[in-house]
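For this depiction, one protein chain was excluded, whereas all remaining protein chains were kept in their positions.
Take a look at chain A:
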Amino acid sequence: MAGLTRTAGAFAVTPHKISVCILLQIYAPSAQMSLPFPFSSVSQHNRLGLYLLSLTKCCDDIYEPKLEELINQLRDVGEEMDAWLTDHLTNRFSSLASPDDLLNFFNDMRGILGSPDSGVVQDDQIILDPNSNLGMFFRRCILAFNLLSFEGVCHLFSSIEDYCKEAHSSSAQFDASNNDLESLTHYDQMDMEIYAIDKATEELELQKNVSGSVPFHLHTPEAIFKVIEGLRVSPKESSRTSKKITETTLVASASSSTVVDTLVDESLFLRTNLQIQGFLMEQADAIETHGSSSSFSSSSIESFLEQLPNLAPELHHVHFLRYLNKLHSDDYFAALDNLLRYFDYSAGTEGFDLVPPSADCSMYGRYEIALLCLGMMHFRFGHPNLALEVLTEAVRVSQQLSNDTCLAYTLAAMSNLLSEMGIASTSSVLGSSYSPVTSTASSLSVQQRVYILLKESLRRADSLKLRRLVASNHLAMAKFELMHVQRPLLSFGPKASMRHKTCPVSVCKEIRLGAHLISDFSSESSPMTVDGSLSSAWLKDLQKPWGPPVVSQDSGSRKSSTYFQLCDHSVSIPGSVSQLIGASYLLRATSWEFYGSAPMARMNTLVYATLFGDSSSSSDGELAYLKLIQHLALYKGHKDAFAALKIAEEKFLTVSKSKILLLKLQLLHERALHCGNLKLAQRMCNELGGLASTAMGVDMELKVEASLREARTLLAAKQYSQASNVAHYLFCTCHKFNLQIEKASVLLLLAEIHKKSGNSVLGLPYALASISFCQSFNLDLLRASATLTLAELWLGLGSNHAKRALDLLHGTFPMILGHGGLELRARAYIFEANCYLSDPNFSVSTDSDTVLDSLRQASDELEALEYHELAAEASYLMAMVYDKLGRVEEREEAAALFKKHIIALENPQDVEQNMA
């Protein structure tokens, strides 16, 4: 590093540049005439000028077009004089027979530059202004040539030979299309045009700089990976001309350099340094999105990356890309090796533009970033303890070097790690962390630590104006607040407010704060990072307007519209930002799920799936699918859900840490319970429990869910005491690990158990407790179902409570009918019927429709759900009512239905056969 970097050879003469010089000479010959020889019209002349301008714009290219490609492009630009242009070019090259000719060539070239002091310029005189873009390019070429040693000239000479050898000799015939356009345009207008292009390209570059790439999503460790990744390429770096590789033939081969005669592959010749970085970024994105899926071959990228260091040994960025590639192909050792190599060489100063470089950082390097990356790598490979150690060290080092930015990221990574790792496993790990930040909180629970870390990270990110980090932190915070009840942390005492923080308002606020990012991006234009996909996107677009509109401009307005279009395209939001915003929609969906509004949840998920589906990472996409499938299962029955699951399985099973299996188990369990296949249900429970304890640690939430389901299975098997034992134990666990929301559902389950076992009196307090929990955490849907249970318990106390039960039910009916799933609704309907029937004041004969309507509704919904137990109950009630009314035929029908359900309930196997 230090001291070893060579002085940057900023600009080297290459055969391609000589071609451009030759063309320049044609464009502006030293002879003073209004329109130089081959041009038939001014517009033709201008066309060549524009073309040359674009060529000079990308003179710092990583890849230069071959002569053949240049000739092909000329054909498009030159129209009828293309043959002449090509001939001239090749003749000029073939006239270079010795190094001496080169020397003479450059001496001649000097003549076409106008002298800077010649103030008097005649109107019709073509002068290459030395300070114009073209003139500057020209002067740079001449200067670079003059600096060459004789060996250098020899090399240039031999590379010209190669350059010409490759070019195909046959110049194709062209029909000279005769389109005489308007003949007279003033030169100052031409200048205006050039100016316009200049402006446009500058703008484009600016836009490119503005756009950053921080793909982000909340739940996976890649989240911050990508933040870092997004920050790797900085404008500063890419503008450094030293990052230049000449003759990167492999880039050409990588991007399919087949040049079809008609279509000029512009993307080949517009590769600036910025773009090689963009290319690398694009590869990184590709690795990221398809990383672990089987369709993506990491070996092809790997072989490409292996060649790159040979051509440019000092381009260390490659090592990082190799690391990413290895990371996603789950090759731990190679990934580690490449990561360390990257940071050993670059000292973290290359590419990471987190902080404006200050004087002292050059001396020490930025190895704390290495620690951050390493920590996240360990996390991804499932070594949370190692990851935590490394991140702790990162915190310490960044504090020591007062690298606040890195600290903010590290804290965010840490909180992500802690919240991901599950809660049970961390207590042992945290004993050994000594970081000042974490040690202050050593007495706190893990959740509180996560909270503190997030807060700290957010504060720093805010003050440093790291917009993406702020946004993602807000989202993480929202997620955290959604999941955990926050009592005021540090202020205990009588005056401390006891407001629980899961209130939807604050969650919503956090989510919105996160989503503000998008407006920030469109309004501000501070230099951010280069987004590979974006820069290549406008490149692709450039291909379209480049041909016709620029060349055959018939009116100024049309031309400007194309330019506008061009600019317009590049104002699109960078992929990373849209990903972040997509994540916020997912989170919204989750929060609505919690608060119990199914339509809102579904809507948000759908918004995500339609708008952000293609820019999202695979794991986020998976999550959206999962949510939709869950929704289907709840509201449309299992059949639809399983059909959708099959589609999702094909799509996402290859994703690492796939949650599809989890969902499948949940659905199967649910269905087995409904069908009464308790053995299967039990098996599913056990498998779920197995999934909870991974190599990374115990996922507490999953574990709780598994035991909850176990208790429900036991309940269905009518083993009440065992079920209540499990539930009690579960309640203790939830209390211990501070899982407040789960507590509410456990309480409800206990109430349910007591209801089923006939101890309604015992059940009442549980139901009431559950309701109060739900109330304080704003879990509306759960509250509705708890109220339903409460009503059922009241009814269980005797028919004299039927009125009260009915009132309770009617109070929650809007919620249940509006947002509840099939099962809940059916239950409510049946219960309503039950209430009426047991009410002594109610007479079936007069008001039979009220009861029958509800029952019919219930049995319809249960049919879709295949819930035999409840369906049997509904049919039974129906049969009873019909019996009372004396409608025999209908009674028989209902009875047959009842029988069918009972039989299905008792012989569940044959139903299950086709499912498994």
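To be clear about the criterion, a residue touches a chain if its C-beta (ideal position, glycine included) is under 8 Å from a C-beta of that chain, and two chains touch if they have at least 3 such contacts; residues count from 1.
In the analysis below, contacts and distances are computed from a predicted model.
Visitor: I want to check something: the complex is missing a chain, and I'd like its UniProt protein name from "Queuine tRNA-ribosyltransferase catalytic subunit 1", "Septin", "Anaphase-promoting complex subunit 8-like" or "ER membrane protein complex subunit 2".
Guide: From the choices "Queuine tRNA-ribosyltransferase catalytic subunit 1", "Septin", "Anaphase-promoting complex subunit 8-like" or "ER membrane protein complex subunit 2", the unshown chain carries the UniProt name "Anaphase-promoting complex subunit 8-like".
Visitor: If I consider the whole complex, including the chain that's not displayed, which of A:129, A:344, A:404 or A:863 touches that chain?
Guide: A:344
Visitor: Based on the whole complex, identify which of A:390, A:626 or A:702 touches the chain you can't see.
Guide: Hidden-chain contact among the options goes to A:390.
Visitor: With the missing chain put back, one of A:155, A:383, A:651 or A:884 would touch it. Which one?
Guide: Counting the whole complex, the residue in contact with the absent chain is A:155.
Visitor: Among A:104, A:400 or A:463, choose the residue that contacts the chain missing from this document, as touch is defined above.
Guide: Of all options in A:104, A:400 or A:463, contact with the hidden chain holds for A:400.
Visitor: Return the single residue from A:145, A:163 or A:367 that touches the missing chain.
Guide: Residue touching the chain left out of view: A:367.
Visitor: Tell me where the left-out chain touches chain A, residue by residue.
Guide: Answer for chain A: residues 1-4, 6-10, 12, 149, 151-152, 155, 241-246, 310-315, 336, 340-341, 344-345, 347, 349, 363-365, 367, 370-371, 374, 389-390, 393, 396-397, 400, 432, 434 touch the chain left out.
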